[in-house]
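Before I ask anything, here is the structure I am working with.
The complex appears here minus one protein chain, its other protein chains still in place.
Each chain carries a letter (A, B and C) given by its place in the written order, and its residues are counted from 1.
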Amino acid sequence: MVNWTKITDATRHYLKQVFQSDDLILSYTDSHTPGMMTPVVIRKAEDIDSIILNPICTQNLAVYLSEFFQNDIQTGKPVKGKWYITVKPCDVRSVIQMMADEQILKEHIELIVFDCDGTVTNKNLKELFKSEIRKVDFNDHQAKAETLLNEELTADLSGLYQVKCSDREICSIPAVNEFTFIGERERFEFSGTAKNTAIIQDTLTQEECFEKVSAELSKCIRCNACRNICPACFCSDRCVMDKPKLSVPYITKEITLDQIFQYHLIRFYHVAPNCTACGECERICPQGISLSIFYKYLHRMNKHLFGDESGSSDSDRQKLLSYRFGEDLV
Amino acid sequence: MASNELVFLFLCKSLKRKRLIKIIENDFPSIKVIDIPCIGRFNPILAFKMITAGAKGVLLLGCDPGDCHYREGNLISERRIAVAKETLHAFGIQESRLQAIWYNPGKDKQILHDIKKFLLDIASLPVINLKTTQKKEG
Amino acid sequence: MDTNRIYKKDMVQVFSALKKLNISVIGQGFDEKQRLVFKKVSSFQELALDEITPLQPVKSFLFPPTEKVFSYAKQDEKYQITPETSPESSEKKVLFGLRPCDVHAIEYLKKFYDGHFPDQPILRYLENTIIIGIACEHPSNACFCTTMDISPISSTGADVFLTPTENFFVIEFLTEKGKSLQSAFSEVLKSSEATDVQWKQNIETETSKKLLEKIEINSIKGQINKAYDKPLWKKYSDVCVACGGCTFDCPTCTCFDMRDVMESKKTGYRYRAWDSCSFASFTLHASGHNPRNTKMDRLRQRIMHKYHYTVTNMQTWSCTGCGRCVRVCPVGINTRSILKDIKEALHE
Partner (left out) sequence: MSNQPNHYLPSFGKILEINQENTLIKSFVVSAPDSMQTAQVVPGQFFQLSALGYGEVPISISEIDYNKKTLLFCIANTGAITAKIHEMQPGDEIGIRGPYGNGFPIAALKGKNIVVVAGGIGLVPLRSIIHYSLMNQGYFNYMEVLFGAKSTADFIYREEIKQWRLKPDTTIKVTIDNPEKDWNGNVGFVTNFLQDKCPDHSEVLYNIDPSFKNTVVLVVGPPVMYKNVFKALEKIEFPDKQVFLSLENHMKCGIGKCGHCNCGEKYVCLDGPIFSWLEMKSLPKEY
């Protein structure tokens, strides 16, 4: 059980102690959108009090890191100060994988991991309350909401957590990096109910699987949202999907089924070796495509093929980019 | 040969190609041979594009590990192909459609035998032509 | 204005009459995965009018996400161009039960794609579309239509307007196009009672209770560009991931990209597809220079375009306050708060 008020206070307290000018904090604050938090970049000590942590802190903050570093490369200024990033246990791997892929400098990053029982998206909340809400507060597993007509509703959150929160492995923090843990427990342990969601590639025959995939993907509108939120997709504007200079492009911008397949095949092939199954692509998809059917399989494949999980070491580059002569192939 | 039976074969330049290409084109009319400098230069994105647009399969012919003219081209591509095959599998597409075979140059008989085996492998698979498949409404 | 009543139980007949007239009906309903979408419906039961408006706007039925512009073939060194007209564009259709915000969005699309160089393919879609609006009873928690001067009972732009009550709709035929539908309704139209005028008012009072507080931005209409250099943009662009969701789900976003596809040496086609000003490649020059180089520039462009540029060019906001950008934003950037911040910044 997590007491969110205590966690928020403890985080603020800790950050106030360590924060110096030139430092930067990535954390969460209120977004004024009911049921949704917004990431915030804090550059001044007095803004630390705006930090709020709760189970709707769904965003994976790792995605911002590479961009801020890129900006610094652009301006040519060295990275000043320390970067404090408050992350959920599941997002730790994304940060570590980015360190391994040399997207960010590890000596500048300090991870602050806060305790978590699972996160809920605003979609989950809508299912829970079955009505539009104006405001929502959390404590332990309890959510207290106000509807648009100012009626009060309370509900239990357990069992409603995101799909990715049912996977115990994603939550465990790899023991490679130093971090500060904030929570009442000594160390993080997964306490949610692990639903063993089966992977369709195992349960269905290949034909059925293809059917299902086609049905899911036919909803795609090629908005590129899944690419842009993905912490493993750090090519930013050098992405193969919008290379204008290729005379015969690998992919067009059409929203036809073949191009949609091509888009997702390329994307998942590219992120397969460093996908940490953070689930952001699925959460963000405006069309509600369950992309977990791909990343779950590829995440597991990574383990089978290359022996270790992505995001478990901050020094091994992703396997497709790091072949050394004499190494085992797969 | 009808285009729905199309199979693409990517060939490493270092293999004695001229004679080999002639034999392959003679024996297997459904195969379209494309030669590239090194299999390490092969981008699996191309294979995705071909397979989803109606090609039955994509076969890569490269040099034996260690024999590569560019030292480690074929080794890098072996990893890529492994990931690409899994990616295809994740999407419900048969991974046997993408295969790589490694050879010493000169062992033509072995090559032809393995190409036959590859064609047999994918013979029963349906053609996926998403270009003509209509997208559902919604 | 002539008003009539039409009972919900009689809608079955209306739908079969529309079918006889070869008019397809598009409305909000649930798809096979229980997602709320706009889709083709064949019966009144399929409609889910008691839900909030779907996230994906109805624009995709009028301005398809991808559409071929023309196909070409080369013969004896000469090009043959065949314009592609999709059969859907000339199909007569009814958009059933659009909220006032979505009706206004279509009004805006009509105005935008017309003009000095009319966009003929899209106008053909719009020409064959009849809009049946409905008074909005179910706002979402992101809606801010009143801020954009649209009342939840506004019927401007609709051809036919419905006011829902428990058992029946109060129906008004507003335009010539709408009156052309009258024959489909004629058998089941019942005369209305004097009290029926009241229903609309009731809905307005009920809905405004549910709506979030209105931001008075009329006082800064036409002056929003003065906030161009204010620091507020940084706050939002810092966290924006430039996913483009807000533009793809916006009912009034009009930008598109045109590209060619070569199918064989001699044939191919040109298509257009939705594009978004949130992407860096949107303005990138061939030389490598990018006029809107930072995420901040691009976020500001979206807001400025909606709340300032169209106000000077077309005397209207190109935002209807439908709240889709707020609902879709994965990092919780709230357009309403941006407006609030702009207002504060201007009053400093």
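Basically, a residue touches a chain if its C-beta (ideal position, glycine included) is under 8 Å from a C-beta of that chain, and two chains touch if they have at least 3 such contacts.
Only a predicted model underlies this, so the values are computations on that prediction, with no experimental measurement involved.
J.: Can you say which of C:10, C:46, C:119 or C:196 touches the chain missing from this structure?
T.: C:119
J.: In the complete assembly, which of C:199, C:236 or C:282 touches the absent chain?
T.: Hidden-chain contact among the options goes to C:282.
J.: With the missing chain put back, which residues of chain C would touch it? List them for me.
T.: Contact residues on chain C toward the absent chain are 69-70, 72, 74, 77-79, 81, 83, 112-121, 123-124, 126-127, 225, 228, 254-262, 268, 270, 272, 275, 277, 282-287, 289, 291-292, 297, 301, 304-305, 308-309, 312-313.
Simple rule for what comes next: only the chains that are shown with their structure count from here on.
J.: Nearest chain to the global Cα centroid?
T.: Centroid comparison flags A as closest.
J.: Per the centroid of Cα atoms for each chain, what is the distance between chain A and chain C, given in Å?
T.: Roughly 31 Å, centre to centre.
J.: Quick one: report the Å distance separating chain B from chain C, using the average Cα coordinate of each chain.
T.: Comparing mean C-alpha positions, chain C is 46 Å from chain B.
J.: How big is the gap, in whole Å, between where the Cα atoms of chain A centre and where those of chain B centre?
T.: Between these chains, centre-to-centre, one finds 35 Å.
J.: Would you mind listing the residues of chain B that make contact with two or more other chains?
T.: 138
J.: Give the residues of chain A that touch two or more other chains, as numbers and ranges in rising order.
T.: Residues 255-256.
J.: Flag every residue of chain C that touches chain A in the complex, lowest number first.
T.: 33, 35, 52, 55-56, 60, 65-66, 138-142, 209-212, 238-239, 241-245, 248-249, 257, 259, 261-262, 271, 273-276, 279-281, 284, 286, 326-334, 336-337
J.: Please name which positions on chain A make contact with chain C in the complex.
T.: Result: residues 31-41, 59, 63-64, 132-134, 148-149, 221-225, 228-229, 236-237, 242, 244, 248, 252-256, 280, 283-284, 286-288 of chain A touch chain C.
J.: Which positions of chain A touch chain B when the two form their complex?
T.: Spelled out, the residues of chain A in touch with chain B are 201, 204, 206-215, 218-219, 240, 250-251, 255-258, 260-262, 264-266, 268-269, 272-273, 293-294, 297-298, 301, 305, 319-320, 323, 325, 329-330.
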